[in-house]
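Data block below; observations after.
For this view, one protein chain was removed and the others were kept in their places.
A, B and C are the chain letters, set down in written order, and residue numbers restart from 1 in every chain.
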Amino acid sequence: MSTRRFRADDRALDVLYDRLSVTDLQPLWELTGLLTPEPVVGAVPYRWPGEELRALGEASGELVPVERGGDRRVLACCNPGLDGAPYAVPTLWAAVQYLRAGEVAPAHRHTPAALRFVTQGQGVWTLVDGDPVHMSKGDLVLTPSWTFHEHHNPSSEAMTWMDVLDLPIVAALGAVFFEDGPTDVASTATAAQSTSESWYGGGPGLVPVAGPSAPGTRSPLLAYRWADTDRALAAQLQASGRGVAVIRFADPVRGGDVMPTLRCEMHRVESGRRTDRTRQTGGRVACVLHGTGSVAIGGETFDVGPGDILAIPSWSAWDVRAETELDLFSTSDAPVLEALGLMRRDTVAVPGPVAVP
Amino acid sequence: MSTRRFRADDRALDVLYDRLSVTDLQPLWELTGLLTPEPVVGAVPYRWPGEELRALGEASGELVPVERGGDRRVLACCNPGLDGAPYAVPTLWAAVQYLRAGEVAPAHRHTPAALRFVTQGQGVWTLVDGDPVHMSKGDLVLTPSWTFHEHHNPSSEAMTWMDVLDLPIVAALGAVFFEDGPTDVASTATAAQSTSESWYGGGPGLVPVAGPSAPGTRSPLLAYRWADTDRALAAQLQASGRGVAVIRFADPVRGGDVMPTLRCEMHRVESGRRTDRTRQTGGRVACVLHGTGSVAIGGETFDVGPGDILAIPSWSAWDVRAETELDLFSTSDAPVLEALGLMRRDTVAVPGPVAVP
Amino acid sequence: MSTRRFRADDRALDVLYDRLSVTDLQPLWELTGLLTPEPVVGAVPYRWPGEELRALGEASGELVPVERGGDRRVLACCNPGLDGAPYAVPTLWAAVQYLRAGEVAPAHRHTPAALRFVTQGQGVWTLVDGDPVHMSKGDLVLTPSWTFHEHHNPSSEAMTWMDVLDLPIVAALGAVFFEDGPTDVASTATAAQSTSESWYGGGPGLVPVAGPSAPGTRSPLLAYRWADTDRALAAQLQASGRGVAVIRFADPVRGGDVMPTLRCEMHRVESGRRTDRTRQTGGRVACVLHGTGSVAIGGETFDVGPGDILAIPSWSAWDVRAETELDLFSTSDAPVLEALGLMRRDTVAVPGPVAVP
Partner (left out) sequence: MSTRRFRADDRALDVLYDRLSVTDLQPLWELTGLLTPEPVVGAVPYRWPGEELRALGEASGELVPVERGGDRRVLACCNPGLDGAPYAVPTLWAAVQYLRAGEVAPAHRHTPAALRFVTQGQGVWTLVDGDPVHMSKGDLVLTPSWTFHEHHNPSSEAMTWMDVLDLPIVAALGAVFFEDGPTDVASTATAAQSTSESWYGGGPGLVPVAGPSAPGTRSPLLAYRWADTDRALAAQLQASGRGVAVIRFADPVRGGDVMPTLRCEMHRVESGRRTDRTRQTGGRVACVLHGTGSVAIGGETFDVGPGDILAIPSWSAWDVRAETELDLFSTSDAPVLEALGLMRRDTVAVPGPVAVP
């Protein structure tokens, strides 16, 4: 408040401002930028290149033991617009995790919810409250709020994947709790199929009458397999004839999103097609699984390929153009915006030929 | 009221009773059986034998053209306790439908919701609002309230299946509407996969972001395929180790039941095992898909085999014993009872060795 | 099935029909009236005159002790279209209850839910699970499913009110349970305000943070007082300027209807005005509290006055014309129809000058 906006040149005002300051009050009329016509966010449209993410994961793997800090070898995507905060967008943590052959990352749990999206390879097991979930390219694996989770890699190859957490939201709400697992040693259990999938992964619309219970706020199904997702996308493409298919990952029992803070989707764009250009409130992180093309976000356009991670800030319009058939995983805080009545969406005109003939 | 319960021998009472009668009133103190300690229902535990149902379907097929009455060749299961009403239990219509090679049953729609459960064969197509849904053994096919539906059999074999409708409920509520389709001729369209399944049948927990809309009260997925159900039952059996698996058919988008009046389940009991003996309010119809064994309902025990239809009245305890591995489809009015706060359930002790070791 | 609809004159058909009969099957093609273009209900539009109801209550009071059958002195409205069934419409029991000065009706409970609407007088206490609720003209008092209830009249005047129960619905679903209270003697407790109202009746939109719990299916507020209802109707009339006001009685904590099977409303029509002519699926019972006028139901028009009870069958259009300002209590099974996706409503044109200028 060194430079006043309100320029009344009298001594009484100085006195008032001093009293306000002493009382821990600020006059609204000196504050700016609080209520803006449209959302103003620090985060910028951004791309982290997949090739570099893999290379840096590997380099970290050689130099840094997994047990360092948090018992995870994780590289956090830091949006350059966020003044060094380790977040991809203001509401989402995104990172790559790298686990070498034979390594383990022991159990802990925290109220921030996490998801793992596998961009390449296979062979790591994530145990969620003790249930061994295999991870393979294209799979989405959930470690919901306050579930113990640990990773181990009994395979002979290193593996990398993307983590996304709602950490900034939970932190902003003053609701972060953390707890280490009962032992320092990760379980190295494996199983042909996770218990979660045996109960809840039977097929579309098939749910157990008396399965193991999960909190009403999240999906009891912990893994969504690429083979299913791929088949669903192909069927939808054929049914719609629109050149674009979008699948939402859902709680098979109660419908709705997989976790109360994170919406997960897979987008497939046929070679030569383009999605509608849309924007919505809230932040989004996307990750290319297959294919090449470009993603336009706000005023920027990024060429993209496998493994690239993208930051799409609130209210930035974006679209995807596929050079070759392109599969894009997307996760956003949309359930939060919707629950609070704050979701706005619109479609923005794009110059040039449209995707749908 | 010819025989009074209340025996006051005076003339004034006669006068009162006459006045009541003239005014269309009845004295509560002369009424009995209105409020009973436990549910009293006319329906009795019952079994319609599959072999006879098939034989009678076939015989009807030879003698009666499909276009007779309702344009359907349908034999309704009439519970002997219901004084000739054509209902399996007081709240559910159950029937077998029979369609010969080359036959068609043209489109109509009605507010009562229907489901089709296929007990044998394949080759018939049910079109639901124009969407061709193939029917094959073990499949569950929905024709929800007020959807146009028509059947055609382009195959060279006759086919039979079980229909269940919530007709008695809808009739009791004064809510039956009916409308013939736009033409007298059934469409003979077929498709490799129904549009409904292309959009909504992708896999467990996979739903389209912008699929064709359906009323919020029912599943947009119209067919549940035996291959999926079978796999889900097998996985659950293995996960539970209890010798019994029960799958509920669910709305993949909103969770909950497939239709607001009908809960659908598939029960699998391993050879030599027995289910818990339970009872609940509301009526249930079950149908054996595979296997042999016995079903005890109330005080009766029925030997059962493929194609048998069973009536399980409200509050009758029942259990299933499998001689060979037994798959039993079940449908009930449970969503109605639950929505109205009237569901009661309990487990009843059974003499003899229990299912779970 | 003595007279066949399907007239194929061969012996084989006789044989088939015999076999069907033996197997407890009926051919759909011989059944009529199952699926009708519009709802067909036995119940007819009907009026029970308030004056006669009071007179007959009084006459019963003199001749019949309260402890006869069901421990209640109740006269049930029997719709003449329902073949002697003691129901006002197919889904609702409606009756007048009469309690003399000093009389008591001891506690019992049942799964059918009941409401009491007081058409005249005051001075009776209904205890709901032991909580004493005073009853006075214009009040709506709930005795939800499975709550113990008892009545006592410590005043020096007899009192009469209307009972409505969802008994036919609960019976049709095979869900009637009944239990006598712990003693044969009714409690004669009274209180300045019921506990229910002390916790939940504070004002519009005011609910306790830690009140005594009630099942999630029904309102914890057990009495809706005429003074409040009257004030709300007057305010709405003024705000709308439409000459008609309609209030719904709601669960103050969860919104929605007071009980899962019964919607309760109060309609006020200004002198000289008329309501829209509407119809909807499901049955309705109405009761005049104040005023005179006429109610047209289907093809009939009834002159009405205080205490009259009206039966409005499913899909019968109805409207109210007020000679003097008219207050009409209405209760219907609308929550059931809505929960099951079976509600249809429309507005029907009326000849003559409309209510809203």
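Heads up, the rule we're going with is that contacts are C-beta pairs under 8 Å (C-beta built on N, C-alpha and C of every residue); 3 or more make two chains touch, one makes a residue touch a chain.
No experiment lies behind these values; they were computed from the predicted model shown.
**Q** Kindly name the visible chains that come into contact with the excluded chain.
**A** Displayed chains contacted by the hidden chain, ordered by label: A, C.
**Q** Which one, C:S21, C:Q193 or C:S271, makes contact with the chain that was left out?
**A** C:Q193
**Q** Among C:T111, C:S219 or C:T261, single out the residue that touches the unshown chain.
**A** C:S219
**Q** Just name the one of A:L16, A:V185 or A:A210 that touches the chain not displayed here.
**A** Only one listed residue reaches the unshown chain, and that is A:L16.
**Q** One chain is left out of this view; which of C:D139, C:D163 or C:E265 touches it in the full complex?
**A** C:E265
**Q** Hey, which chain A residues sit against the chain that's not shown?
**A** On the side of chain A, residues 5-6, 8, 10, 12-13, 16, 19-20, 23-32, 34-41, 43, 46, 48-49, 52-53, 56, 59-60, 62-64, 68-70, 72-80, 86, 90-91, 95, 110-112, 145, 167-179, 215, 217-218, 260-261, 281-283, 313-315, 333, 336-337, 339-344 touch the unshown chain.
**Q** At which residues does chain C meet the chain that is not included here?
**A** The missing chain touches chain C at positions 193, 195, 197-211, 219, 221, 224-225, 228-229, 231-233, 235-236, 238-239, 245-256, 258, 265.
Everything that follows uses one rule, which is that only the chains that are shown with their structure count from here on.
**Q** Walk from chain A over to chain C along touching chains and report the minimum step count.
**A** Minimal hop count between chain A and chain C: 2.
**Q** What is the chain whose Cα centre is as far as it gets from that of chain C?
**A** A
**Q** May I ask which two chains are joined by the most contacting C-beta pairs?
**A** B-C
**Q** How many Å are there between the centre of chain A and the centre of chain C, using C-alpha atoms for each centre?
**A** Chain centres of chain A and chain C, defined by C-alpha means, are spaced 53 Å apart.
**Q** Could you give the separation in Å between the centres of chain B and chain C, each centre being the mean of its C-alpha atoms?
**A** The answer is 30 Å.
**Q** Distance from the CA centroid of chain A to that of chain B, rounded to the nearest Å?
**A** Spacing between the chain centres: roughly 43 Å.
**Q** Indicate the residues of chain A shared as contacts by at least two other chains.
**A** none
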